[in-house]
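Please find one structure pasted underneath; my questions will follow.
Only one protein chain is missing from this complex, and each of the others stays in its spot.
As written, the chains take the letters A and B, and residue 1 is the first residue of each chain.
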Amino acid sequence: MSVSRDDVLRIAQLAELDVEEDALPDVAEQMSRILDYVAQLSAMPASTNGTVKTFVPGPDAIRFRPDEVAPWPLAFGPAAFAPAFKEGFFVVPKLGQFE
Amino acid sequence: MAAGWETVIGLETHVQLRTKSKMFCGCSTAFGAPPNTQVCPVCLGLPGALPVPNGAAIRLAVRGALSLGCTVHPKSIFARKNYFYPDLPKGYQISQHDQPLATNGTLSFVSPERGIVNATIVRLHVEEDAGKSIHDRFPKATAVDLNRSGVPLIEIVGGPDLRSPAEARAYLLTLKQLLEYIGISDCDMEKGSLRVDANVSVRREGVTALSTRTEVKNINSFAFVEKALSVERDRQIALVESGGSVTQQTMLYDSRESTVRPQRSKEESHDYRYFPEPDLPPLVLTPEFVAEEQSELPELPPAKRDRFAAQYALSREHATVLTASRGVAEYYENVVRAGAEHQAAANWIMTEALADAKDHQEQLRVPAAGLAQIIALVKGGTLSHQAAKRVFAEVAAKGGDPRTIAESLGLIQVADSNVVAAWVTDVLGAHAPEVGRYKNGETKLMAFFLGQVMRASKGKADPKLAQRVLEEKLASAS
Partner (left out) sequence: MSDAKAVADRLVKSKRLNALLTPSKELRSALTAQAAAARPTGVLYGMPVAVKDNICTLEFTTTCGSRILEGYRSPYEATAVTKLKAAGALIAGKTNCDEFAMGSSTEHSAYGRVVHPLDKTRVPGGSSGGSAALVGAGALPAALGSETGGSVRQPASFCGVVGIKPTYGRVSRYGLVAFGSSLDQIGVLGRSVHDAARVLSVISGRDPRDATCEDRDPLRLPTVPESLQGFVIGLPREYFPAELDPAVRRACDRAVRLLRDLGAAVREVSLPHTAYAVPTYYVIAPAEASSNLARYDGVRYGPRFDGHADLRGLYRATRGQGFGAEVRRRILVGTYVLSAGFYDAYYRRAQQMRALIAQDFRNVFDRGVDLLFTPTTPSPAFKAGEKLSDPIAMYMSDIFTVTANLAGVPAISLPIGRVKGLPIGGQLIGQAFLEDEMLEAAYALERVVPATDEA
């Protein structure tokens, strides 16, 4: 199966990534190669007995944290690392003409 | 509303849970702190930070689910909801999707139009709140405060069971009361601890299939709920009647203009690409945990109201008022337990206590024992009702013992019949012509005599006693 130019644009939009017009064919081709390669997985039958398990390593159940005000420490606050910070707020450009 | 149309509404409610710390980190949830001061690597979405769930939040969520009669699932999964927005620091929200905490509950409420409605609760799940974006503080820019990022929320999704904007409001008020009762949230729409989005569609009367719906957002108060939904309903009806069709979209309510307009921003497509949160194991609840929360559920509003009506011989209206909040209901029972008569306690609370509370952040300032005392003083004739109201106000403002305060204010009524008789004699003596007119049939003058006795006694005479003495004296003399 192939990834079209439009697919790439749609996916890039979801991921907030720009893909240059002239790079689109290459990106589409590379994505197609990778996705064709991983599509081997569909060779595996969907399910033999109705319930197919998935697997994730790690603990079987969440162990809760007590409800205490005890934040993990910050050596310095946002003012020191934020690219744009004013009057205590992070500052970003507005969302175009829609808001 | 135009005839022949039926409105179909389902509400999605987001409720902030009353915990001290956030859902996935130990930052404080306290409201009103300076911006970006209640933050840490986790809720800032810093590289390398990880979520760790707050046990109390889960407890409260389970309590909420049980109070709605939901099935609480022993195993549920957290999932990532992926989208970009400046107040969503990780670029995804940790929520629940395929396997939520609870499903299949009911919220019974009284519809203004059709009596009791059992609205379905489709699901209740746990998630984290986003931060706050402020669009009007800086020119051409958005200010972002992440204090709220990570605060625990439950999302309660109701089915399309509501049939009018007024019903939507009633449903919400009932839900708010329930959640306040079980103590899991402040449910304050102004503070944002209760937020609602509404799904609205219209269909011709008699049609059973659901039409295309829109989602209405940005409703900031209970009053606006009705207004916003009415506006959207009317818009949809007008659209269809003029030959158009409703498109599925998000509409933002503008309270100043009283209009709704489409929200075109945020995400062009709603592909949230949900997948199980790999940073969190499954949420597993033991039967003991759930049973414990079930047993900790307090008496819920409908049961308490019915019990009050029966146990205290109160009318249904009065029982409803007195059980509207758990705090007031407890207060009532404490006042009664301290010896006050049922109806008197009800009257005093519904008038004086609630009025005072309204002006003082809902605090019931007069201790239950104190109110019981005041009621007893009135019943025993020691205080007139007016005097008692003054004493109540004093105790509310400054505390203290009601009897002592009454004495120091000189409000104790004189119930000594000799003293009262003397005043009566003086009054009758001073108003012989009126006495004559009274005996000739102008019995209305009793009120006049009584007023004169009260004046003569500077308000201290027990009016009931005074009236009796007046009647005796006026009857005997000829």
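To be clear about the criterion, contacts are C-beta pairs under 8 Å (C-beta built on N, C-alpha and C of every residue); 3 or more make two chains touch, one makes a residue touch a chain.
Not measured: the values here are computed from a predicted model.
Checked against the hidden chain, the listed residues B:P278, B:G339, B:G400 or B:G451 yield one contact partner: B:P278.
For the chain missing from the display, the contacting residue among B:Q38, B:S67, B:T142 or B:T323 is B:T142, taking the whole complex into account.
One chain is missing from the display, and on chain A it is touched by residues 3, 7-8, 11-12, 14-18, 27, 30-31, 33-35, 37-42, 44, 46, 52-59, 62-63, 65, 72-78, 80-84, 90, 92-96. By the touch definition given at the top, chain B reaches the unshown chain through residues 41, 44-53, 80, 82, 84, 86, 89-92, 142, 144, 146, 271, 273-275, 278-281.
The rule is simple: only the chains that are shown with their structure count from here on.
Computed from the mean C-alpha positions, the centre of chain A lies at a distance of 40 Å from the centre of chain B. The touching residues of chain B, counted against chain A in their complex, run 19-21, 25-28, 34-42, 44, 49, 52-58, 84, 86, 134-135, 137-138, 140-146, 263-266, 268-269, 271, 273, 276, 278, 280-284. Those residues of chain A that touch chain B in the complex are listed here as 10, 13-14, 16, 56, 58-62, 64-74, 77-78, 86-96, 98-99.
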